[in-house]
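One protein chain omitted, others in place.
Moving on to chain A:
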């Protein structure tokens, strides 16, 4: 059954879209990731214009983050103060990102930038995941020494120090502000929540305790993704509500099954599996960038 997507301006099969939402929902249920970084490339593969894929996916990130953050709030795993500082950076970053997106679109370079960003990030993350998974499999039973709460580095000398009680940190506000900004730009251009970069950055760069990292990152992602959605809708008219609804519906159902399966599978195997999926997606995108195009000429967006 075909359905016409009013903003993407093409017809796609309803069950393909539901299935895609379900698959990504399933994967995000299994692996506990947002899944945006897989959904956007897959949408591009099935013919959705990259700008529409990115903006619509940003809207879906709002949904998946809110459903995640509610649970973390109940367990008290959200550092609201840290979240707000990250958020201020994120709002500025995503606003700049959407304007950059529009500029690149007018220049005819947005598809290239979206693809390149994905190749870069998927490549790095896929390699790290696979590597970590393999390493963990090899030394599964080896005991690891306890780490210090956090180490002092040069960033602790930065001005504008702020106390974050929940995270037990006393660090410069510039650090989370800058991090939020960078993730905001990324979020606008790639249509992802950015959790896959934000989470490791919060642990290793800011030194936050692991327990509050996921909840806090989801908390700030909701607002940044909402800001991206709103600005993309206003500046580029690229948010497709029909597409978003179908993906959401599939995603909700998929995620439910995913989290059930996750409890029955070993974590390291899962990580290697996800790493391989990410690398395959990255390879496909890279292939498109380097292989000789069907036609050197293509139609661009009219200003």
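Just so we're on the same page, a contact is a pair of C-beta atoms (placed from the backbone, for glycine too) under 8 Å apart; a residue touches a chain by one contact, two chains touch by 3 or more; residues count from 1.
Here is the rule we go by: contacts and distances are computed from a predicted model.
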{"item": "Complex member absent from the view - protein name from UniProt, among \"Acyl carrier protein\", \"Anti-sigma K factor RskA C-terminal domain-containing protein\", \"TIGR02186 family protein\" or \"Formate dehydrogenase iron-sulfur subunit\"", "value": "\"TIGR02186 family protein\""}
{"item": "Absent-chain contact - pick from A:136, A:173 or A:233", "value": "A:233"}
{"item": "Touching residue (missing chain; options A:99, A:210 or A:256)", "value": "A:256"}
{"item": "Residue among A:59, A:130 or A:187 that touches the chain left out of view", "value": "A:59"}
{"item": "Chain A residues that touch the omitted chain in the full complex", "value": "1-4, 6-7, 9-11, 59-60, 62-68, 70-71, 108-109, 112, 116, 226, 229-234, 237, 239, 241-242, 244-245, 248, 251-252, 255-256, 259, 289-303"}
